[in-house]
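In what follows, a single structure is set out as structure tokens and then discussed.
Removed from the display is one protein chain of the complex; every other protein chain stays in position.
Take a look at chain A:
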């Protein structure tokens, strides 16, 4: 038996296995849901590793998501400066009722039904990229050929962002999410992205457009600064998340041919397989963070007002009290109820879009290339350990 940590821990980031959270976080989880943790700025708060407790805190409005109240779990180049630079429309980091005002303007665009209407276009985009990959060189980098461009093009079309500008915003958004970026580089990326978006917003004001951003501009509900923030949030979120799930998910499946075959050959398994990949891989691996607005008792501990709680969603999604045999990838298990899209009022706005993209893209890829395999040893695949969203930097594949 291992002892519960007696001294405050720090947020663990060193992984020993490609798809598993750092070993110690799983060990701690099996001893309790809450652990004292020292944040990167020295703040003494909590690390939350249990599924039930994570669900409870994420849905509890006694905990705030406001940037200026939360402490960084891991060293962040922009720590301390971030809240001054984030535009007002970055509503992810607001509480009710401010949050509701933004969210309500957007939810109608991301409903289950809306996403079904996008299916034919997503299928077309997917098959175009598979065609190009088939015609191209082998080995190919699955990230550049497939995983990044598909969600990127989809979100650009939906928002009304010119896809031709992608080289710039993909580079800046990658720099923004890279914890190894210098403060200058990250700050410059944020400034560039905001300038780009502000310019786009102004263009949509001048020339009304029939896309999401055009609709938001026309609604008259938001000022230009708010529109810039909303558009930026949606562009980054729409890009990086699904892209990393597609590449990392394919990598995990290539390492587990039996699971891969199930997903490829049985259409009835696809929806659930997507949920299981979301659970098993949990690419949001460094947070979120919430801060108690008042004293809250949880799981036998007292979280005091002002203390931050950092979540390990990968650990929560491997909680044996919630999922049997949690460290096994099993595309047939009941996997819904995972926290990969969060929970509570901030639960991912784009989750139905992400699901639709994954439900189309994984099986299309695996059916097009039945002989798909890694072109390098698995240990040589560069992992995104120091990025706020986990995944692979490149995935060399052949077929």
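Just so it is clear, a contact is a pair of C-beta atoms (placed from the backbone, for glycine too) under 8 Å apart; a residue touches a chain by one contact, two chains touch by 3 or more; residues count from 1.
As a convention for this text, contacts and distances are computed from a predicted model.
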Per UniProt record, name of the chain withheld from view ["Ferredoxin", "Cationic peptide transport system ATP-binding protein", "Transketolase central region" or "Nitrite/sulfite reductase"]: "Ferredoxin"
Among A:36, A:103, A:301 or A:394, residue touching the chain not depicted: A:103
Identified contact with the non-displayed chain, of A:194, A:309, A:348 or A:381: A:348
Selected from A:120, A:162, A:267 or A:337 as touching the chain missing from the view: A:337
Positions on chain A contacted by the hidden chain, ascending: 58-59, 100, 103-104, 106-113, 336-337, 341-345, 347-349, 351-352, 355
